[in-house]
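Before any comments, here is the structure.
Excluded from the complex is one protein chain; the other protein chains are retained at their positions.
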Amino acid sequence: MIRIDQVTKRYADGTVAVDRLSLDIPDRAITVLVGPSGCGKTTTLRMINRMVEPSEGTILLDGADIRDQPVNTLRRSMGYVIQNAGLFQHRTILDNIATVPRLLGWSKPKARERAAELMGRVGLDTALAKRYPYQLSGGQQQRVGVARALAADPPVLLMDEPFSAVDPIVRKGLQDELLRIQDELGKTIVFVTHDIDEAIKLGTMVAVLRTGGHLAQYAPPAELLTAPADAFVEDFLGADRGIRRLSFFPSAGLELRTEPVVAMDAPAARLTAPADVPYLLVVDTDGRPLGWGAPDDLTAGAIDPARLLNHGRPFTPGRDSLRTALDGAVLSPTGWAVAVDDEGRATGVVSQQVIGEAIRTAHAAGREDVTAAR
Amino acid sequence: MNLSRFFDIPSDLQHSYAGLIGLHLREALIPVLAGLLLALPLAQLCVRFKWVYPPLFGITTVLYAIPSLAFFVVLIDYTGLSETTVMIPLAVYSLVVLVPAIVDGVRSVPQETLAAATALGLGPVRRYLQVQLPIAVPAIIAGLRVATVSSVSLVSVGMLIGNQGALGNLLNDAQIYHRPELAVNSVVTTALLAVVLDAVLVGVRMLLTPWMPKESTAR
Partner (left out) sequence: MNVLDYISHFFGDGALWHGYDGIPTRLGEHVVYSLEALVLAAVIGLPVGLVTGHFGRGGNTLALIATGGRALPTFGLLVLVVTWFGFGTGPAMVPLVVLAVPPILVTTYEAVRSVDPSPVDAARGMGIHESRILFRVELPVALPLILSGLRSAAIQIVSTATIAAYTGLGGLGRYIIDGLSQKNYEKVVGGATLVAGMALVTLLFFWAVSRFTVSPGVRRSE
């Protein structure tokens, strides 16, 4: 565990970047430091690997003061990822990744073998190994940055706004990749960002800092959304935190209706809807949803998929959250959300009313499932 | 060395100390000015037609490598033992330094800025005079500083072709009359001239570019 204990950073000109900050950073989890610019989040991160020395207070790594070991030994035991990746432009991708293993005295073949293995792990084609950084896209460069930080298998990973410089779609891919890698490797990750959505998506714990280096709140993301400590945190979280909080409620318990689901080739007898369901969901022969149709408009044996109403984005119970289910229902022209299994086959439909019930129940029970956030 | 005769200029030079300084300034600065006037259109040509630059760069490098003395001597045939003979090579050296400086400066103007200028309805001439040239000023002045300082230094070599070296002529007299203080005078005065001119150019840059951050005058 990394324990930040009453740490203050005051610069020579008197500005205080971090003010008596205390944080316990749990092992094998992602802890996100988030806040507006000038809140001291990057300074805090850089104090952990002593790129910045605290003016007061101590930082303990597994109970030992980080100043007890030589600074470069400390840094080599922590992966470090920065905003623009900071790749060495004169070295190939493979040699960039092999940097720290080589520093630690690994032989060249062993270091390169390890680097190639990591390229696979971060989702890079090993065909890129002999390329130079300028030949890669921003997203690919950032993957190399992550691979380079992981190369010597350090227990701790420090990430300073690593995904801020890439476009939103690439950023989402990198975030998902990071979560996947974290599931496999279980590192202790400290992650700095100014993007609250990124913090909520990635963090097991989120520390919200305010300008002047004060800790505003330190909590799991769901708790942050439910009970912001003060107006600053609430404001920083943004408008629709109620909706975003639904990300933490699983959709597994939703009661699905199967009668409104009919196959393309269903006989005329099946083309009637229950009294409380105005539309039928038509699926293809594999069971994949095609769209909604009013029972009166459907003729047995002659259903035209092109004339069906869009079924909106389906959700997968068990994997997706109530937020995704609600989103599917809101976007569906019929007000009903479509549930599918992992293969994309429709397993049932659920109405906005039922989802609303589930939300009320979940709120009442305070039932939250952190894994559902992903 | 007799320092009391530091400013006692031998009469064969036909100039007072101040006269030598004036002569030196004229021989050094006219070529820089001529070089600048030639360099501006040449540089613009290089910016407009990219292919002009590499061959021009090759030619100018060779010209730059020709020793000043050899340059002077070859010109004696045409312009005699005169100031002009000294000034022509110096103008060429200035040109050689200034063209790349101006090209880099004009090219350093961001593409967006040019696009914005065009979008505002500025024609090519106005765009050059009101946008490109002002933004290129720091680079042009940097080139002018190098050209001026080296020009001031090189005038002295003119001494070797019939005492056309202004302050450099003191070097000859220092040897003829065994008066080393004259050599010191020559070197110190020339160096001071160069430093003062350099400082003046830095001042001009600051006046012309109030929009630049103040912190560094490096280069």
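We just call them A and B in the order they show up, numbering each chain from 1.
In this section, a contact is a pair of C-beta atoms (placed from the backbone, for glycine too) under 8 Å apart; a residue touches a chain by one contact, two chains touch by 3 or more.
All figures in this text were calculated on a predicted structure; none of them were measured in a lab.
S.K.: Hey, which of B:Ile30, B:Leu45, B:Leu133 or B:Val146 is the one touching the hidden chain?
M.R.: In the complete complex, the chain left out is touched by residue B:Val146.
S.K.: So one chain is hidden, and I want to know which residue out of A:Ala29, A:Leu74 or A:Ala273 touches that hidden chain in the complete assembly.
M.R.: Of these options, the touching residue for the absent chain is A:Leu74.
S.K.: Could you tell which one of B:Ile21, B:Leu38, B:Leu69 or B:Leu122 touches the chain left off the display?
M.R.: Within the whole complex, the residue contacting the unshown chain is B:Leu69.
S.K.: One chain is left out of this view; which of A:Thr31, A:Thr44 or A:Thr99 touches it in the full complex?
M.R.: A:Thr99
S.K.: Applying the definition given at the start, please give the residues of chain A touching the unseen chain.
M.R.: 49, 51, 71-76, 78, 80, 82-92, 99-100, 103, 132-135, 145, 148, 158
S.K.: What does the interface between chain B and the hidden chain look like in terms of residue numbers?
M.R.: 61-62, 64-71, 73-74, 77, 145-146, 149-150, 152-154, 156-157, 159-161, 167-168, 171, 174-175, 180, 183-184, 186-187, 190-192, 194-195, 198, 216-219
Note that only the chains that are shown with their structure count from here on.
S.K.: Report the inter-chain centroid distance for chain A and chain B in whole angstrom, where each centroid is the mean of the CA atoms.
M.R.: Computed value for the inter-centroid distance: 61 Å.
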